[in-house]
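Pasting in a structure now, in structure tokens, and then I'll have a few things to ask.
Excluded from the complex is one protein chain; the other protein chains are retained at their positions.
Here is chain A:
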Amino acid sequence: MEAGDRVGTFAWNHHRHLEAYFAIPGIGAVLHTINIRLSPQHISYIINHAEDKVLLIDEDLLPFIEKVKDEIPTVQAFVIMTDNEAIPETSLEPVYHYEKLLQEGDASFQFMKNIDENSPAGMCYTSATTGYPKGVVYSHRGIVLHSMALGLADSAALSEQDVAMPVVPMFHANAWGLPFAAVWFGTTLVMPGPAFTPKLIAELMEAEKVTIAAGVPTIWLGLLNELEKGQYDLSSVTRILCGGAAAPKGMIQAFEEKHKIPFIHAYGMTETSPLVVLSRLKSYQQNLSDEERLEIRAKQGFLVPGVEMKVIGKDGEVKWDGVEMGELCLRGPWIADEYYQDERSKEAFRDGWLHTGDVVTVDEEGFIKIVDRTKDLIKSGGEWISSVDLENALMAHEAVFEAAVVAVPHAEWQERPIACVVLKEGKHVTKEELYDFLRPQFAKWWLPDDIVFMNEIPKTSVGKFLKMKLREQLKDYFLNVE
């Protein structure tokens, strides 16, 4: 191995993966965490694009790499992480046993000194709407400074006193940086391991007296259901960190009011290490009504110290009024400045800022609320309409299972919204009833020009709406009407 060489990991959250987090950057190499849920095509693409020289693979995940073994010529060694004495049968070669390599190693080995702090330490690929995933490279400096931010009292407030459980995978933006920060601060770590279930998460949290856990809304929805079924004492938990997607108000309420577990909404992306905003009430907001507090807590929050933002709308920087929409742009010492060897860098990184592609409003207190993705926003006669707001309103109707709102080209207004709705099984509602339901909630020009009932909304491999496909299906809608 030489400085700068990439080592891929293909693994769950466990102590061996944690060791890789330090061993690889410790010799000046680059820790490339690979998402185990990608398609074989994307897995081989990113291994080739990163030119991984060695792969560390969990035993139970071997089949995914065996499937692409003939397409990844840069890989010169496969190291298998297993509890068993022997390496399992595999078509990969050459293979090594992780624990046996450790036994041969020198426990007093000195890590490489004099590493340039701006040199690469890690990398992670993030899915793109079109095309292959894009690579983000993390520097030593970025990771250390981001870890420090996780320890700030008004941020995640991670400390030695904590027992931290990253449920968020170690291949998602370094499990939000928690493993690095926890080790640095001496925090007890609890790693949930392979193929966990909500039941296992609840049991581990109880048994190990976890104080802080981090994950995406799906995980917490699963835990909520589990808490309904079984008796668990989770009184040790002082906060749950939730990010990756917006958490519904109902979920925040259920954790805080029913289960007395503080719930913190946060926002970031692979490109931002990821922490940039986090929703905590300010001192003088504590006395607001329950409803007002929940309204604030359901926003993504305000900027952590160390990062800068600007929000650019159709007429330049937006007013902080909670209404005007603009694209969130970020810069800071733990924000990426390019995609690794990728033409798409020039779209996202302009004039020294990362253009996130997220459309937000900012309220008078500086709290950011994500209202859409730039590409999903409906630009109607110079005004912006949030597809997400309309979708959430529609999905709050008791007969609606799913709703996706897309922009359709329009001769007079440039674009107009059209809603695609899937009803719950056995439920019925008419188009007119849905309009009556939406009218009191929106300005007239926000209302979709039509509501189309469908059997199913097309989705991506990770379950997000495939709006591109809907837009394609509906692109001639107004031509056909005329």
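Note that contacts are C-beta pairs under 8 Å (C-beta built on N, C-alpha and C of every residue); 3 or more make two chains touch, one makes a residue touch a chain; residues count from 1.
The rule is simple: contacts and distances are computed from a predicted model.
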Per UniProt record, name of the chain withheld from view ["Sugar ABC transporter permease", "AMP-binding enzyme", "Anti-anti-sigma factor" or "Transcriptional regulator, PadR family"]: "AMP-binding enzyme"
Contact with the hidden chain (one of A:Leu204, A:Val371 or A:Leu447): A:Leu204
Contacting the left-out chain in the complete assembly, out of A:Gly8, A:Pro25, A:Gly244 or A:Gly301: A:Pro25
Candidate in contact with the missing chain, chosen from A:Tyr45, A:Phe64, A:Phe78 or A:Phe180: A:Phe180
Given A:Ser108, A:Thr130 or A:Gln231, the one touching the chain that is not displayed: A:Ser108
Which of A:Leu145, A:Val452 or A:Leu466 contacts the chain that the document leaves out: A:Leu145
Interface residues of chain A (partner: the chain not displayed): 14-16, 18-19, 22-23, 25-26, 59-60, 82-83, 102, 105-117, 121, 140-141, 143-145, 147, 160, 180, 183-184, 186-194, 196, 200, 204, 208
